[in-house]
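Can you read through this structure? Questions will come right after.
All protein chains of the complex are present and in place, except for one that has been dropped.
And now, chain A:
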Amino acid sequence: MKTILSRRTFLKASVAGVAIKISMLPIAARAELIETPPPPAADWLVAGGKPKYRLDAIAKVTGGKTFARDYRARDLEGWPKEQSHAFMLHATRTDRVFDGVDLALLEPDLKPDRLVLHEDLVADGVTIPVPGFYGDVFLVPKGQTARLLGQPVAMLIYHDFARFDLAKRTLRFSDNVVRYGGAGPSTTPANYGAARYVRIDGGTPDAPDRFSALKDTVIWTGFKGDDPQWPAAGDGDASARGMTAAAEIQNEIAAAGDDMLVLKRSYFSQSIDASAMEADNGNVWYDAKTGVLHAMVATQSPYEVAEVAAVMVSKSKFPLKSVDLKVGYTVGYGTKDHAIFPFYCVLAGLYGDGRPVRLANDRYEQFQTALKRHAFWMDNVMLIDRKTGQFRAMTGTYRNNGGGRENFSTSVGTVGATAAQSIYYLPKSDFSAAILASRAVDAGSMRGYGTLQTMSATEMMVDEAAELLGLDPIEFRRRNALKSGMKNTQGAIPSGAMRHEEILNKAAQHPIWSQRNARKAEFEAANPGKRYGVGYGHVHKDYGTGAESALASLEFDAKGHLKFSHVAHEIGTGATTSQTVMVGAILGKLPDETEFGKVRWPNMPLEATDQPYTMSQEDEDRHKLNPRWTPTFTSPMSASNSVYYLGHATREAANVLIELAVWPAARSIWSRGIGGGQMAPEVVRREDLRVADGTITAAAMQPLSFAEIAAEAHRLGLVTGVTVHTFNRWQWAEAEFDLDEAGHQRFAIDALAVKYGDAATPERKALMTADGWRFVDRASVSYPPTQRNNAGVTYYAPMATLVELVVDLGSGDVKLLSHHSIIECGTQVVPELVSGQIQGGLAMGIGHALKEYLPLYEDGPGDGTWNWNRYELPTAKDVAVWSQTAEVLPPLSDSDPPKGMAEVVMIAVVPAIVNAITHAIGKRFYELPVTSDKIREALA
């Protein structure tokens, strides 16, 4: 079977003897936030434990150095102060061989201090890390064609900024700098992969499936040309049986009679640029004397960058003892997760002659090289019972263009296929993904991750189906919406309650929808030359990757000073704020000290194999006998994973601390005095423990401050620090631990370290051998079965959007009058952050629906001339900034966990807009974006 680099799966890149240290850099910025006016602590939180502003607010609003991009060598402690700068030259064609660079445009004093070509890398043993995923070469070799448009051919390094700046401006846009020879064979890689998810239910939604990915298998295959070569149908192995099931669905569609609606439609969703405001950048100093690679890089995946950098350098001629990576706040919407750019920064550092080298894309370069959203071509077929208005089956054949490096393309394709059902229950389904390579700029992780493309198509098609069935679009959706306990198209039952009907009912009653026809008539009568339309889109989006891991730590001293450490760092979503608030909600005490982006955890000596998607059950069963083994060490900041998955580590750490420290310490205080003290007359159970007004109480016991509890815990030598590691494979790992007098405890974690208080016995203190902590070997562990990888997803957050817009018949321009969104995301940790995500996601979706577009090839971003003058981003005037509204369904109870919602928020608005345009002018559109030109053409 093909080795699959699924979403965020990554090859384990361990190098014996190379230490890796990663730390979140802007400690000063954070310290400033905590210690400067407006006064923090008391002022930061308002009543109810909610924050008055973001943890990072003051640093950001005052222009403090917060982003990796803000730092120069002079700002980094221990670095040389002289800063070098680098830029790259790029290939803008792939049909002719690279023949070298011509720097004749540069006067002698502007020649680079160092020119780096592929041949230098070969001589020095510098090779691409993780071949395939990151392509095969950094720089195009002389005599070969570029693998993709925009691929770098050379790096120019300058030891001062003024020369660098002028040289770069001189060479920019010149067609004569990169020289080409004759025609050469294509070096674009072979197509990346193909997968198919087939399901036939067992007659009812509850019955065991006849075939599904979860029960049986995902069907994988290779290509002939650009066509996937699916296995033959049969009754042999699971893949053959899957193809038999697929054939059965096709036959049913082919044989459909008049009682069925068979609707076949094709859709296209375009490539776009994420246009993160902070372009890719890094600053790397390789100190040959000490063998330390110091780096300051913008990334969403610092652990991966450090590990892979270590592999890359250690294989070269450059001696390496350690990698010291610092990260700033950043933003990428996924595109800074497992991107190749940080390794170009490493290259720059290696050739800096001992000086720190900064490589920072300008916007043209960012368009030319940054990861793009995948273009999708989608062919859908719906089979619908005309009488019931219910789906009998749906099939989708999807092709996505990954460009010239694989990156996460295969994963994006499969995630798109598994999302295509949108919010509907499908008794039979067959969704396939063909992930194609091309000479386009490489595509990778980006907010929406394939689901934006496939769900938008389904939601546009559902509206058309409703029209053909003579049904109200919301009523049609209601008849087909997934209900709690129903299976998805992989055969897995989604987590918890499905609340789509509640959302549909609210949408149907909203004035935008209920008054749409009256408003249309009224508006159009008053505005000749304009057409009014209302559209609806309703989706749910998975969050997480199926292999989510994290670490969190809480410890306190005898005075109650609480320190919180976490692997999470800040990509703009407010993760550092919400993780901190979650601690406060459970302990009644906000951390006094925080450390985010922490990836070095010497107190957790875990052994990770980092093959969570591909390891067999047999191998995993063998590995898990080692109490220090875990499937993966930590996750990047991506996949809407912070509040739920990374937050799970926070919540578990706090809950374990309650169990092992707060509860026994509080009980001890409440039991003081004769006859068992104040606690004796009452029945006080663990489940009675509550946080009230920042204190701990239970069943009318004296409220205790955290400081009082901390003092008692230290006096008794109880646990006073807890570090946990968590793992989720569409279900949480759980483990049991023997904890002396705390007994045999089971937590939803797979590894635990504890620290004992000041008065702990010498025997206990002797156990604290892991960087001052006791790593507690688990007594047993339960990991979700590996077959659960085939579930594709079990966690969803739903959102629907109603859009009200106007089309100008003359110009074709679309103007949004208002929009209203309804989302369900469990318990909101910080409602202001949730609302900010909703508003930001909507804007990004509006851009995708109406404006943003990149050609894939020679006239596309790889040519180095794209910027925001011709790539139009939505501005405030485009998003109905003053009139948009949103509502969040209240949680079912206060025990609802928060749901990851940073991606779903951008999707529903896309089909809602297209459906509204159809309502306005009576024309359907199948290709995004729906530009003014396309509308004018349709109206002509």
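In this text, a residue touches a chain if its C-beta (ideal position, glycine included) is under 8 Å from a C-beta of that chain, and two chains touch if they have at least 3 such contacts; residues count from 1.
Note that in this section contacts and distances are computed from a predicted model.
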From "(2Fe-2S)-binding protein", "Recombination protein RecR", "Spermidine/putrescine transport system permease protein" or "Lipoprotein SmpA/OmlA domain-containing protein", the hidden chain's UniProt protein name
"(2Fe-2S)-binding protein"
Would you mind spotting which of A:66, A:221, A:239 or A:786 touches the chain that isn't drawn?
A:66
Given A:362, A:736, A:758 or A:771, the one touching the chain that is not displayed:
A:362
Across A:138, A:286 or A:329, the one contacting the chain not displayed is A:329
Missing-chain contact, candidates A:574, A:647 or A:929, resolves to A:574
Contacts of chain A with the missing chain: which residues?
32, 36-38, 52-54, 56-58, 60-67, 69-72, 74-75, 107, 109-110, 161-163, 165-166, 169, 274-279, 329-331, 333, 360, 362-364, 571-574, 832-833, 835-844, 867-869, 873, 875-877, 879, 881-882, 884
